[in-house]
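Down below is the structure, laid out as C-alpha cells.
Removed from the display is one protein chain of the complex; every other protein chain stays in position.
Up next, chain A:
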Amino acid sequence: MSRVELLSPEGLRVDGRRPEELRKITSTTAVLSQADGSAYLEHGNTKVLAAVYGPREARHRALVLHDRAILNVEFNVAPFSTGERRRRTKNDKRLLEMASFVKQTFEPVVITTLYPRSQIDIYLQIIQHDGGTLQACINAATMALIDAGIAMTDYVCACTAGWVEREPALDLNHIEESSDTSEVTIAMLPKSGKVTLVQMESRLHVDKLEDVLSLAGKGCKHIHQVIDKTIRDRAEELARKMAV
C-alpha cells in the first residue's frame, strides 16, 4: 500500500506550497441579486457561496426571542462539488454539525440585540470542495453579513492548520485532510485576538498543539487582511457610486 508523500524531501507539500503558506484566496461580495447580503469566496479549489437574508420576520413564532434576533444557518453541498458524488440529505448529521458550528461562531459576534424578534438566515452553498470547508464557510459568511449591513463587533476569520508528517502546516487541502492528518480549525476575532471556535477531531500530541494553534492564528490574521481588502474596496466603490 503506497502512501501519498505529503511532504517532499525539499519540504514542499503535495500542491507545491511551503508549510506556512496559504492557498490563493479570491473573494467578492454582493454577488447575488436576491439576497440581502452575499459573498463568493474561492480558497484554492474550494468554492463557497454565502447569502444572508434578514433581519426578517421569524419563520416560526415559537422560536422568536423578544430581546434579540435568532441566527439560522443552513448548509448545502452541491452534489457535484466532491470527488465522489454523494447525495447528501438535508438531515445529514455532519452538515447539521457544521451549520451548528457556524451558528455558534457568529452568535457572540453579531449584535443580535439590535434586531429583536427577528431572524437572520445565513445560507451556505459549497460549489466545489477541496478541503477546509468550515474555514471557507465562516470567512464567506463574515463577508456576506458585512455586505448585508448587519452589526457585528468584529470580523470572524477562520483558518485551519495541522501537523503534516514532521512539521505544522497551514491550510490543509483535501489530500492532506483525508490522509490521516490531524487538523485544527480555529475562528478568531482579529482585532481582539479572541478565539470563538476551536475544532479538532483527530489525535494530536499536546506538545504540538501550541505550534499548530499559533500557526493557525497567523493564518487568520492573513485571511483578515485579504477579506478586509475586499470589503474596503467594495465600500469605496459604493461610496464613489453614491457620490455621483
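The working rule: contacts are C-beta pairs under 8 Å (C-beta built on N, C-alpha and C of every residue); 3 or more make two chains touch, one makes a residue touch a chain; residues count from 1.
Quick note on the criterion: contacts and distances are computed from a predicted model.
Among the names given as "Nuclear pore complex protein Nup85", "Ribosomal RNA-processing protein 43", "RNI-like protein" or "Protein SEC13 homolog", UniProt records the absent chain under the name "Ribosomal RNA-processing protein 43".
Across A:Leu32, A:Leu197, A:Ala216 or A:Ile231, the single residue that touches the chain missing here is A:Leu32. Chain A residues in contact with the hidden partner, per the touch definition given at the top, are 32-35, 45, 47, 49, 51, 53, 56, 59, 74, 76, 78-83, 85, 90, 121, 123-125, 127-130.
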